[in-house]
Structure formats: C-alpha cells, structure tokens
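The complex appears here without one of its protein chains, the remainder shown in place.
Moving on, here comes chain A:
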C-alpha cells in the first residue's frame, strides 16, 4: 500500500477449480442423498446463486431504472454468450425462454397458425419418436393435432446397439408418410432422449429429413448444452432448444430457442404477448411482463464458472461422460445386467439394466421403486419401464438412468449399487410395494 513496502507474496492461484471448491459450490445439496439424477432438474453452484441474488436485488432496489436501463443490455449479453457457445452467426437467431417446454409450445403454436391460415392442410403430419418427452407430446396434441394435423410415431428401439437402428426406424416413418400421401410439416426429435436416454444421431436425421422434403426440423435438445456438442451450423436444424439449467449450471430456469433465419422466422411469436409484439421472437422473449428475469441474466457468469474447470465445458462434458460410463459399467457388472446402449451413444447419462427379479413390470412400478429408493435408501435416480415385445424371451423390463455431474462422487453410485443388491438379497419385488 502507498508504494512504501514490497508487495506481500501472493500464493499462486490454482489454474483450475479444486475438488474442495467444487464441494463447497454444491454444499447446499442435501448431504445424505446420492443425487444421481442431474438429468431431472439440473443443479446450480452457490457462486451463481449469489450472482443471481445480486441481480434480483438490483431489480428490487429500483425496478423502473432496471427496466429502462439494464434488462435489454443484460439479455443481449446473455444471448451473445449463447450464440458463441452454439456456433451460430446471428444473435437474432437466439431467444431466451424459461425452458424447453416453452420453446416447444412457441414452435408448435406457429405450426397451428399454419393450419388456421391455410398454409397447411388437414392431415398434414408431424413425425416424432414415441418416447418424446411428455410435454412435447401434449404440446403436439394441443397445437398440431387440434389444428388438424396428424402424428406419425417413430418407435425407438431399446436397448440399442448402434445409431443405424434409429436411422432405419426414422426412414420407415418418413416412408409411411409418403405412402399415405401426407406432407410432413414438422419433424420433431430429441438430441438426447429423456427416457430411455440415448444420444440420437441428429445430423444424420436432419439430412434424411431434408432429402424427404420435410418442411421444418425441430430438435428438442433439452439435455443438449453442457451434455453433448451443440453446433447449430453442423446440425442444420430449423429450430433447436436446450435448457441451460440442466447441464449448464444456470439457476432455474433459462433455456434458449434457436430459430434459423428464414422467411418465416419473423412470424414466430412468444405465447405471452406484450408491447414487444412484432419486434421479433428474440426481443419479444426479453419481456413477457413483470417477472424475475435474473436466471436469464446470469448467463455470462455461468460461462465464467464453467471456464474455471479444466477444458471448460468441453472438459466437463468429457469427464462426465467417462464418469457415467465407468459407473454404469460398474453397476451392470455388480447387478449382472447390461447398459442400454453402447458408450458412444451415451452422454452424461446412461441406462443400466436393473435385476429382473425386482419385477419392474409397469410405469407405476417405476414411480413406486423410485420413491422407495429415495425414502428408504437416500438415493435419487430415475427408473424406466421397458415393455417386453412380442416373442422376446426374458428381456430386462427395468432400467435406471444414472447421471454424472461435477458434484458426483463414486460413493453415490456405490450407495445405489448396494441399495439394489440389498433389495435383491431381500427378495424384494415392486409388486410388494403398497399403493400410494
């Protein structure tokens, strides 16, 4: 200070975030829960929660000033960060919305107008996987089908051995549309399916769709960013959405909707209409009435957080993938089961077969088993029921979806391993669980 004494020696700052710091960042997580379901609701480190609070307090301090002077520049900053992350040239292609469900409703409402305004004809089709996320299916029902469209479902083979199996089913669905003389107005499919979770070969499906003359291609990448590579130019879809609060550490909630520039993109609108109506979806989405926009405004700080890790978000993705595959294999070996797909078709999540003797024989069993694991063993994990197909002999009908994120430890998965082994040892079956 004051230039009078030599500066005190500063200990060298660690290049990257340390394991102790990671533990501290997630110390607000429930300490005794093996939290292996990051794919469900994501996570947010405490330094980002603090940043978010600062923004919330700025609004509460003087909301008018914040509204007139801070919100728009803040949103633009966030959108520019996303634009660079997803490799697109134009920031007006990037809108920030609450979550993928909102994005899906926006695109599907646009399709509904297509029917109402006579651009589409009754019976025109949408093609989607049968395992599409619940809200996507309902959105298709609420907007597309209600407006006069039809649905062609693509079965997702599971368990899987290669991308080819998916591609073949998809080709067949497009062929079905052609045979029945139905124009395919929209193909909507996941980048990483939710349940059962596998990585879809999106680039190949986009190519097939273009060849078949599909009007619009919409990729539901809810799990995409922070989990798999999300490169808009490479993927080539018309619309792509991904949640930032799942694998990108944003507080709940923020997602982006990418809309490739086209003659139509100016006619997409947010569902909640304000004075910004008509200024483009990106601008409309920055103000949908008085609300807390703080989760959407911390995106620049989120990038700073991930860059504290070695390799940034790419390093995190790689280590998560390696970690979840290793843990998946450990569990499969311990239980005498198998993975639901080859490692290269996994992201930061993997499906692992559950021992058949547990008797997961319905969707209801999956909820009950999941609750039982949470309440009795302190394990939070998703369970999937895979219905047997005709002619199959002794297939596994129960799978678990494990996630791996930076806060996970090997002990989380051991806890799960041991819980299942305990259930097997106790001759437990799902049928024995009481009705809730």
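What to note about this one:
Methods note: contacts are C-beta pairs under 8 Å (C-beta built on N, C-alpha and C of every residue); 3 or more make two chains touch, one makes a residue touch a chain; residues count from 1.
Please note the rule applied: contacts and distances are computed from a predicted model.
Between the names "Potassium voltage-gated channel interacting protein 2", "Autophagy-related protein 13", "Aldehyde dehydrogenase, mitochondrial-like" or "L-cysteine desulfhydrase", the one given in UniProt for the chain missing from this structure view is "L-cysteine desulfhydrase". Within the complete assembly, A:104 is the residue of A:104, A:131, A:209 or A:281 that touches the hidden chain. Residue A:135 is the one among A:135, A:150, A:266 or A:362 that touches the chain not shown. Contact with the chain that does not appear here is found for just one residue of A:90, A:233, A:291 or A:409, A:291.
Checked against the hidden chain, the listed residues A:110, A:223, A:245 or A:417 yield one contact partner: A:245.
Taking the whole complex into account, chain A touches the unshown chain at residues 28-30, 33, 35, 37, 40-44, 49, 53, 57, 59-65, 67-68, 98-102, 104-105, 108-109, 112-113, 115-116, 134-135, 138-139, 141-143, 146-147, 243, 245-246, 251-253, 269, 271-275, 277-278, 288-292, 295, 371, 374, 380.
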